[in-house]
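Just dropping this structure here.
A protein chain is absent from this complex, but the other protein chains hold their places.
Per-chain numbering from 1; labels A, B and C assigned in written order.
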Amino acid sequence: MDDLYRDYILEHYRRPHNFGVLDQPTASYEGSNPLCGDRITMMLGISDGVVREVAFTGRGCAISQASASMLTDEIKGKTVEEVEKMTPEDLLDLIGIEISPARLKCALLSLDTVAHALADQASGQASAEETQPQPGQ
Amino acid sequence: MDDLYRDYILEHYRRPHNFGVLDQPTASYEGSNPLCGDRITMMLGISDGVVREVAFTGRGCAISQASASMLTDEIKGKTVEEVEKMTPEDLLDLIGIEISPARLKCALLSLDTVAHALADQASGQASAEETQPQPGQ
Amino acid sequence: MADTATPTARIRTQPARIDPHRIRADFPILATANRFGKPLVYLDSAATSLKPKAVIEAVDGYNSEYSSNIHRGIYEIAERATAAYEAARVSTARLINAPEAAEIVFVRNATEAINLVAYSWGRRNIGRGDTIVLTEMEHHANLVPWQVLVQERDGDLEFIPITDDGLLRLEVYEALLHLHPKLVAFTHVSNMLGTINPVRELTEMAHAAGALVLIDGAQAVPHIPVDVQAIGADFYVFSGHKMLGPTGSGALWARRELLEAMPPFLAGGDMIREVHLRRSDWNEIPYKFEAGTPDIAAEIGLGAAAEYLMGLGMDAIRVHEQELARYAIETLRREVPGIEMYGPEAGDRGGVVSFNLPGIHPHDVAQILDRSGICIRAGHHCTMPLHERFDLAATARASFNVYTIPEEIDALAVGLREVVRIFER
Partner (left out) sequence: MADTATPTARIRTQPARIDPHRIRADFPILATANRFGKPLVYLDSAATSLKPKAVIEAVDGYNSEYSSNIHRGIYEIAERATAAYEAARVSTARLINAPEAAEIVFVRNATEAINLVAYSWGRRNIGRGDTIVLTEMEHHANLVPWQVLVQERDGDLEFIPITDDGLLRLEVYEALLHLHPKLVAFTHVSNMLGTINPVRELTEMAHAAGALVLIDGAQAVPHIPVDVQAIGADFYVFSGHKMLGPTGSGALWARRELLEAMPPFLAGGDMIREVHLRRSDWNEIPYKFEAGTPDIAAEIGLGAAAEYLMGLGMDAIRVHEQELARYAIETLRREVPGIEMYGPEAGDRGGVVSFNLPGIHPHDVAQILDRSGICIRAGHHCTMPLHERFDLAATARASFNVYTIPEEIDALAVGLREVVRIFER
C-alpha cells in the first residue's frame, strides 16, 4: 500500500532484530534526533577488527527502528573497516524504500550512531552521548 | 505650472518677509527637520500679550521657507492666545497649496517652531533647542 | 468519508457565523492537489496559515505597482507605499483594539517581538536575583529568550505548572507571585494543548504583585477576539503568518510609556532622528524600533489579513473553530479507537487537537496521512518542556482555521483508521 511502509519495514519495526543489550560492549553510543524524539543506543562487540556482536535499544518511528534493525543485521560479521566505509546511500539501498528529505534523519540515525560508537572507540572513549544536529527544527 | 510652486510661494521663498533677527526677542526657538535639513529660528517680540515683532532665519526648502514667511506676516499683531490657537489646518489654508504627506513636516515646521517658542516663554525658558520628531526617516 | 459525514449536519447554524465553504474560494491553494491527485486537507494552521487572495494580492500589488521605499520618498509611488504601510499599522492596531497605531511595532514574527522585549526592556530591567515567571506550556519562543536573559543577568525563571488537563495551576501562580517577579510572560492560547488561558485574570494578579505582563498571542490573534486594553496587558506579540498574513510580518504591541522608556533594539536607518559620527538621537515610536528597510510588502499584507479577519468577525471565527474542536474531539474519539488526546475537555479551547495513536510514532502517522493529502504536524511543536511534562517524545497535531470544514476532520478520521490498519496488518 504505502511505499514507505512495506511489509518488511513494519515487520522489522514490530519485531526488530538484535534488539536488546550487550553485557560487555566494546563500543557503544546513544544517538538521538530531538526533533522526532527518536533515540537509539547502539552496542557493538568487536574483536580482531570484526564486529562479532551487535545490539540496540531505543524508541522512535518505524523508519528509524527498521533502519536500525536492518543495519545491525548487515554489519554483524563485517570488519570495522567495512562498517566505517558504509555510506548513507548504502544504508538507504539496504532499507530499499524511498525516503523523503524530511525523514532522512530518521533513516540515517542508526548509521550515524554506529559511526559515533566506532569513532569513540577509536579515540578510546566509550558511551559518550551526543545529539544529532537538526537541519532546522 | 506646478500646483505646489505657485508664483507667490516662490516669491516668498526668494524674498521672505520678516527674514532677519530681532535684537531682543522675548521668545525664540530653533526648530529643525533633520530628514530634510530644514532649520528655522523664530524670534518673537511680545508685549502685553501681543506679538509686536517677529523675525526668522534659517534655510530649507521652498515650502518651509515660504510657510515661515507667510506665517510671520500672519501672526504679527495677533495676541499670543490667538497664535496659540492656530492649527496646522489654519497654516495650510494660509499657504493655500495642497501639501502631500511627505512634505507636511516642511510646511508645518514654522508653526511648530512658533509653538515651541511660545511654550518655552510661558515656562520661563528661552532659546531652547529641539529637533522635530520624524515619522520615519 | 460517507460513513462519518452525518454528524456534520448536526452542527446548528447560529446568527454570527462564517461560511467556511464560501471562504474556501478565497484561498487559491485549496484548489490544488497533491502528487497523487488528492485535494489538500490542510490541518496544520497552527504552524502557519494559508493565505487568502486579499493578502496575496496586497503583496503582489506592492511588488508590481508601487514597490518603493517608505518614509523618505517625495514621489508618488513612495507616498503610496508609505500610506499603505501606515494603514496596515492602523488595521493591525484595530484588530487587537490597541489605543493607538503608534504603539504597534512591526517585526518579522512573534519570536522577534519577544526578543525585542527581552533585549531592550529586559537588559535594562532584569538584574541579579530578579525573577521572571513563565508557564510550562510556553512555545520555545516565549521561553528561550528569557533563559538567555536570566543567564546573562543572573536572574531566575519560575514556571506555573499545569494540570493533567492542561490548565494553569492558579494556586501555584499565586504562590510564585510572592517572589515579586518583574515580569510574567505566558501564552494566550497553547499551540499544543489548545488551552485558552484566563489572560485577564492572570494579568490582574501579576499587576497586583507589581509585575509587568507579556502575552504571546501567536495562537490567539488569528482565532479569538483580542482586546489588549480589556486584558490590561503591557506587551502583546503575534505573527502575521499564522493569521492569514505573509511570512515576515508580525507585531509587538506595548503601552506607549513602556516603548518610550525602552532603548532601541536594532540600530540603523529610519530609527534615528539625528546621526553624528559619535552619537545619535532616536526617532519617536514606533519608528525607534523599526531600523532599516522594513518588510514593507509583508506588513502591507498583514494589514490586509487584519481587515479580512475583521470582515469575517472574530466572534464568528471563534464560534466556528470552537465547534470544529468539539467536533474533532468527538469524531476522533469515536472513530479511532485507542486514540489519546491532550488538553482541556472541549469547552473553552482553541482549534488545536494534539493526539497519539498507541504504538505508532506521530511521524509515521503524518507520513501516511500525507499520501491522502492530509497535512498534520508531528513532533514537539516547539514545546519540548511541555512534552517532557507529559512524558511524551512527540505528538501528532491537527489544527484549524477559518477555511477548515468538518469534512476535513472526517477525512482525518478515515486517514487515521487507515494508519492503524497499516500498522496492524
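In this section, contacts are C-beta pairs under 8 Å (C-beta built on N, C-alpha and C of every residue); 3 or more make two chains touch, one makes a residue touch a chain.
Values in this document were obtained by computation on a predicted structure and should not be read as measured data.
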{"item": "Contact set of the excluded chain (shown chains only)", "value": "A, B, C"}
{"item": "Among C:166, C:181, C:194 or C:294, residue touching the chain not depicted", "value": "C:294"}
{"item": "Residue in contact with the excluded chain [from B:37, B:77 or B:96]", "value": "B:37"}
{"item": "Sole residue of C:162, C:375, C:405 or C:419 that reaches the chain not shown, by the stated touch rule", "value": "C:375"}
{"item": "Touching residues on chain A - with respect to the absent chain", "value": "34-35, 100-103, 131, 133-137"}
{"item": "Where the unshown chain meets chain C, residue by residue", "value": "28-29, 32, 34-35, 40, 42, 44, 47-51, 55-56, 59-60, 63-69, 72-78, 108-112, 114-115, 118-119, 136, 139-141, 143-145, 147-148, 157, 159, 239, 241, 246-248, 264, 266-272, 274-280, 291-298, 363, 366-367, 369-370, 373-379, 382, 384-385, 388"}
{"item": "Where the unshown chain meets chain B, residue by residue", "value": "1-2, 4-5, 7, 10, 34-39, 59-63, 100, 103, 106, 137"}
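Everything that follows uses one rule, which is that only the chains that are shown with their structure count from here on.
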{"item": "Length of the line joining the C-alpha centres of chain A and chain C, rounded to whole Å", "value": "37"}
{"item": "Centroid distance [mean C-alpha coordinates] between chain B and chain A, Å", "value": "78"}
{"item": "Chain centre separation (chain B, chain C; CA means) in Å", "value": "47"}
{"item": "Residues of chain C touching at least two other chains", "value": "none"}
{"item": "Junction residues of chain A, two or more chains touched", "value": "none"}
